[in-house]
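The structure that follows is given in the form of structure tokens.
Every protein chain but one is kept in place in this view of the complex.
To keep things simple, chains are lettered A, B and C as they appear, and every chain counts its residues starting from 1.
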Amino acid sequence: MIKPYFPAEAGAPPPLRVRVQREVRFEEVDPLNIVWHGRYPGYFEDARVALGARFGIGYLDFHRHQVTAPIKQMFIEYHLPLQFPDKFTVEGILHWSEAVRLNFEFIVRDCQERVVTTGYTVQLLLDRSGQVILVTPPFFCEFRERWQAGALQ
Amino acid sequence: MIKPYFPAEAGAPPPLRVRVQREVRFEEVDPLNIVWHGRYPGYFEDARVALGARFGIGYLDFHRHQVTAPIKQMFIEYHLPLQFPDKFTVEGILHWSEAVRLNFEFIVRDCQERVVTTGYTVQLLLDRSGQVILVTPPFFCEFRERWQAGALQ
Amino acid sequence: MIKPYFPAEAGAPPPLRVRVQREVRFEEVDPLNIVWHGRYPGYFEDARVALGARFGIGYLDFHRHQVTAPIKQMFIEYHLPLQFPDKFTVEGILHWSEAVRLNFEFIVRDCQERVVTTGYTVQLLLDRSGQVILVTPPFFCEFRERWQAGALQ
Partner (left out) sequence: MIKPYFPAEAGAPPPLRVRVQREVRFEEVDPLNIVWHGRYPGYFEDARVALGARFGIGYLDFHRHQVTAPIKQMFIEYHLPLQFPDKFTVEGILHWSEAVRLNFEFIVRDCQERVVTTGYTVQLLLDRSGQVILVTPPFFCEFRERWQAGALQ
């Protein structure tokens, strides 16, 4: 069983999920013939970017609203290795949070659906001067209202 | 204050420390003009490799003893950004553990000695068939004895 | 018009072609907001790997026959930039050669089919001791016979 990185908040809508397909690239593999552990932040980002694109909260959406959302924390657990040229999927799961932050969970699975890697990232929103945003900006409010209303899939 | 990722075990010898100097490379920086968060596993590795080389527990030493030491967990906290071409240091700190594992803590500091990133990795030892090693191998026993005796610096 | 990196040899069969689809990843972009020039060797490799997989001359095929095929030369011309998250294609084109070598040409095109980058790589075959192979190995002979006979597509 995969332990919950982000325990569900009471009354929170179900998390948003996007799954992307990938293949291990030759350059991602190390001399031990397994994917180097430092490639997984990029794998996670593939799913984060896909989810952002689908629901309108991607890097370019933030940029348009003069906001950035840098990673503040990242955690990765390595269960099984991947090898060249394995096919795998990366599921990105955005969990609801009352705070102005993005709590992403990630599950990497091999072609047999075995969980090979799990992890999470936490992002805060910063304004143009680099200050942490504590009051939810309008575009992000709207995103959360649609999520709460079940309008996002 | 930086919270202890690995609380000190009673009777443990002080951790081993190595510090390496680096400079942000152009290719490590993202469109937000800061080092992309996924480069830090490589920064951590620069210190881990340096410590392994100094104390005889590097990748090649393990290889000679037919052991691998893959990363099982990695955690990173991003406090301040780095930019091109900032100079910075990475301190790798190996904490004592009674278990057959490597508990590494990392502290990235900018040229003003401000802590910009912290984190840790946990490595297990695997034998040639990929099984977790539970009994400390002789070469690793010897390394620990010298550490315990204060013979490593 | 794109100039021919590898002028056609008389009597040579038409080149083999494979085209892969990609999307610019956030980590591939530099502070100038364009794909860093050093990412293109990886883009080329995506097409080289796909062609190798389709026609049985990939890294793992070589490995099975105890042969390696390292890159000896690489040339890249940058015509137009790519940005995040542009979609693009990479065409890998294997040109016939009488010598024991792999002459690959590459064409990167954006979503409007504009040529953004072109280039080539040259690979030699090495045996287990790292010596250049001058006499075509049997499995490679067979590959070339099928190519010559028009059996590969």
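Here, contacts are C-beta pairs under 8 Å (C-beta built on N, C-alpha and C of every residue); 3 or more make two chains touch, one makes a residue touch a chain.
These numbers were taken from a predicted model, which means no experiment stands behind them.
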| item | value |
| --- | --- |
| Option touching the unshown chain, where B:Phe55, B:Phe84 or B:Phe139 are the choices | B:Phe84 |
| Contact footprint on subunit C, counting only the chain that is left out | 31-32, 34, 37-38, 41-42, 45, 59, 68, 70-78, 81 |
| For subunit A, residues in touch with the removed chain | 26-27, 29-31, 33, 36, 38, 84 |
| Residue ranges of subunit B at the interface with the undisplayed chain | 25-27, 42, 45-46, 49, 53, 58-60, 84-85 |
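The criterion applied here is as follows: only the chains that are shown with their structure count from here on.
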| item | value |
| --- | --- |
| Maximum centroid distance from subunit A, chain identifier (CA atoms) | C |
| C-alpha-based rotation, subunit A on subunit C, 0 to 180 degrees, nearest 5 | 180 |
| Where subunit A and subunit B are represented by their mean Cα positions, the distance between them in whole Å | 25 |
| Shared-contact residues (touching 2 or more other chains) in subunit B | 31, 38 |
